[in-house]
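For reference, the structure is listed below as structure tokens.
Here the complex is missing a single protein chain, while all its other protein chains stay put.
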Amino acid sequence: MSDWHTSTLTQLAAGLRARKFSSAELVRAYLQRIDASQAALNAFISVTREQALSDAAVADRALAAGAAGALTGVPIAHKDIFCTQGVRTTCGSRMLDNFVSPYDATVVAKLKGAGAVMLGKTNMDEFAMGSSSETSFYGPVRNPWNPQLVPGGSSGGSAAAVAARLVPAATATDTGGSIRQPAALCGITGLKPTYGRVSRFGMIAFASSLDQGGVLTATAADAALVLREMAGFDANDSTSVDTPVPDYVAALEQPLAGLKVGLLKEFFDKGLDAHNERRIREALKVYEGLGAKLSEVSLPNLPLSVPVYYVVAPAECSSNLARYDGVRFGYRCEKPRDLTDLYRRSRGEGFGAEVKRRIMTGTYVLSAGYYDAYYLKAQRVRQLINEDFRRAFGSVDVLMGPTTPTPAFAIGAKTSDPITMYLNDIYTIGANLAGLPAVSIPCGFVQQLPVGLQIVGPHFSEARLLSAAHAFQRVTDWHTRVPPGYA
Amino acid sequence: MALTREQIASIAALARLDLTASEFPVYQDSLSRIIEFVSALDRAHTADVAPMSHPLPGLSQRLRPDVVTEQDRREHYQANAPQVAAGLYLVPKVIE
Partner (left out) sequence: MSAWETVIGLEIHAQLATRSKIFSGSATAYGAAPNTQANLVDLGYPGVLPVLNAEAVRMAVKLGLAINARIAAQSVFARKNYFYPDLPKGYQISQYEQPIVAAGALDIVLDDGEVKRIGITRAHLEEDAGKSLHEGLPGVTGIDLNRAGTPLVEIVSEPHLRSAKEAVAYMKKVHTLVRYLEICDGNMQEGSFRCDANVSVRRSGAHQLGTRAEIKNLNSFRFVERAINYEVARQIDILESGGQVVQETRLYDPDRGETRSMRSKEEANDYRYFPDPDLLPVVLDEAFIGAVRATLPELPDQKAARFASQYGLSAYDAGVLTASHELAAYYEEVVRELPQEPKLAANWIMGEFAAALNKENLEVGSGKLPPGRLAGLLRRICDQTISGKLAKEVFEAMWSGGASADAVIEAQGLRQITDTAAIERMIDEVMARNPAQLAEYRAGKDKLFGFFVGQVMKATAGKANPAQLNELLRRKLGG
């Protein structure tokens, strides 16, 4: 039996090109692992077995002909928020339970174009709203390190799948931390690019000014490879930025010595679990050993990032989700009495509680009499936070700190009070508000549960983030750890 | 900052969300907590600060050429429709 699942994506891509094994073999092996783990983890909503095998065959022919792209034959999973043509795309919601997308998201098309073979669509918090992947219509995702615990969210399915080595990479999205936080809780690498780096076309919108597509992998080198293929200007997305995509893989070996690292005073506060903090400090020592120069910086407005987020994101989502009305696609209630009934029941029945909560919060903060006090105020504070970051990057190259305040928590533990759940994003949200790229890499364990170190950089500094992460991964082995039972 | 039941009802109406009787107090409670929580923003001094709509500063909207690029793909798009007839999407009768 194969050990491919312990290989990195980079190794698999190389092995395929060297014809050491075939894509068909890889795909079959991973599909088997997915099937074997589905009951325990619930990481997938759809598994596209037939298509995957067929695509693998095509990939093998291309590899044989020497016409391989960077990812030809490499298995991949897509978070079920990316539209995939001819394949069910649910966004974790009953509202889209029957929705077969008529088109591919740009990210999906690009990765397909690079030769990646999709194995399926991963489970997620409904409409990407959540930090635990518990709000999915298809049931919660479980953390492969401990199935009583959450994998994080909203990209929990993608994170669990990569952590359990069901797939070498999975796409994901990050609006308030939804790539980085699951990466930290599952012990893998998760990258959120700069806003505008990756196209949002076909990525079902939650909060348009915050959403960004990224990737979850075992290593920074793997993330560099996938990002290089995912990123780039898209004419279909007006917020897509037209700057060239660097070769992130080539840039990985950039020397780290002299890197100026800022430690955010506001991140090392009493909310941070003491054990987590210890792992973070140890990781920072490793960086010092590699030649990084640490200093303390302060972003005084950063503590307001969670309140800002919970005004702006719901506001944008309340508008983005208005199109789900039972008229042209998606869930429609039985026997609507009239138009209002059609809307109210289709949406009332189609959406889960957290989604409805956020839609209502958003509707409220945009409504007459409240717009100035909430929405406009939040966008002004957002500007302050942005300026704090800009000032900090005037004196340091990157910021480092914890990704989450604690390790993974129990399923059901935080679902009663929304605020408790929201505070999970306290370290990650700032980067979304300012559109900054950020990565989370595994840096140790607390009671056998992974801890993540977050690195945040200025706009379009992905190459530097990935090379810094790679430097850490060259001298540590946290990124090679696989959950017991999945080794 | 507690929201009243009337406010919840009016928000739900604006958002076209049906709430059951038992859902009302749940949403009333959680929304009130959320609004309380975000009221922390009042602390910030933002008198001279412009609101930030886009995370990347200084970018402007790209203009695309006025060219027809789409063809009729009605069958394909309407495959997902709950109810169509004669190419039209159907909804319960609307009286204007």
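Should a chain be cited, it is by its letter among A and B, assigned in written order, with residues numbered from 1 in that chain.
The definition used in the following text is that a contact is a pair of C-beta atoms (placed from the backbone, for glycine too) under 8 Å apart; a residue touches a chain by one contact, two chains touch by 3 or more.
These numbers were taken from a predicted model, which means no experiment stands behind them.
Engineer: Using the document's definition of touch, tell me which of A:239, A:432, A:454 or A:467 contacts the absent chain.
Structural biologist: In the full complex, the listed residue that touches the missing chain is A:239.
Engineer: Have a look at A:204, A:360 or A:384 and name the one touching the chain we're not showing.
Structural biologist: Looking across A:204, A:360 or A:384, the contact with the absent chain belongs to A:204.
Engineer: Using the definition of touch stated at the top, determine which of B:13, B:26 or B:49 touches the missing chain.
Structural biologist: B:13
Engineer: Touching the absent chain in the whole complex: find that residue among A:11, A:319 or A:415.
Structural biologist: Considering all chains, including the one not shown, the answer is A:319.
Engineer: Extract the touching residues of subunit B with respect to the undisplayed chain.
Structural biologist: 10, 13-14, 16, 53-54, 59-70, 72-74, 77-78, 83, 85-96
Engineer: Spell out the interface residues on subunit A facing the chain that's missing from view.
Structural biologist: 82-83, 89, 91, 96, 99, 101-103, 105, 200-205, 207-209, 235-239, 315-316, 318-319, 321-323, 325, 327-329, 339, 343, 363, 366-368, 371, 375
Note that only the chains that are shown with their structure count from here on.
Engineer: At what distance in angstrom does the C-alpha mean of subunit B lie from that of subunit A?
Structural biologist: Each chain's C-alpha centroid was found; their separation is 23 Å.
Engineer: Taking the complex as given, what residues does subunit B use to touch subunit A?
Structural biologist: The touching residues are 3, 7-8, 11-12, 14-19, 23, 26-27, 30-31, 33-35, 37-44, 46, 49-57, 59, 61-62, 64, 73, 76-77, 79-83, 89, 91-94.
Engineer: Which residues, counting only subunit A, touch subunit B once they are in their complex?
Structural biologist: Residues of subunit A touching subunit B: 98-100, 102, 194-196, 209-210, 235, 238-239, 241-242, 301, 304, 306-308, 310-311, 318, 322, 325-330, 332, 336-345, 347-349, 351, 353, 356-357, 359-361, 363-365, 367, 374, 376-384, 386, 417-419, 422, 432-436, 459.
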